[in-house]
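Here the complex is missing one protein chain, while the rest keep their positions.
Now for chain A:
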Amino acid sequence: MKKILINFAHPARSRSLINNALRSAIEGLENVTLNDLYAHYPDFLIDVKREQALCEEHDVIIFQHPFYWYSTPAIMKEWLDLVLQHGWGFGSHGNALAGKLFLQALTAGGDDSTYQKYGYNEFTISELTSPMRATAKLCKMTWLPPFAVLGIHRGLRQEKVSAYAEDYRQAVIALRDETLDLELVKQSPYLNSNLSTAIRRPV
């Protein structure tokens, strides 16, 4: 059983229906650690030692956050800037993260059609998350396409929210139990594009 760390960042959690739902879906799962960055560091003073220790203890690191300005909330950038130290996370002697799985779980306002070359946002989610992908590469981590919840501006119906939450829960469990076909998901734009086929059912 793999250990999963979820670095969660939402500056106004009380206002986010979807992020709360996703979060509740995985909270309390065995071998899953939820690390709420804004709650831990309301003053942005990130405890680098604590964060590095958390990373070292886990095999999968998920960054769960709303997709603000095609990127992460501010504290997550601060986290990357401070925690991923040379000689620890990257560089010729920085192997602390090597081989771990890297996953972004993001929620975005526009739906899938807006994140296309001729759509409203003109770039795909894959293109827009390439900095994170490059980060994972530099840290010698195995990058997975993001778990994406799109189109939340239109307002998601409750059953849709629940469905996303359940997908997220299944994905996390599959990652934990190593029942997710990583090679298969790597071919899709999103980890949850075709989740049911990617998760191997126990025979």
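The rule is simple: contacts are C-beta pairs under 8 Å (C-beta built on N, C-alpha and C of every residue); 3 or more make two chains touch, one makes a residue touch a chain; residues count from 1.
Please note the rule applied: contacts and distances are computed from a predicted model.
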The complex's invisible chain, by UniProt name, from "Cation:proton antiporter", "Phosphate ABC transporter ATP-binding protein", "Fumarate reductase subunit D" or "YjbH domain-containing protein": "Cation:proton antiporter"
Among A:43, A:159 or A:183, residue touching the chain not depicted: A:43
Contact set of chain A toward the excluded chain (per top definition): 10-16, 38-40, 42-43, 66, 68, 109-110, 120, 152-154
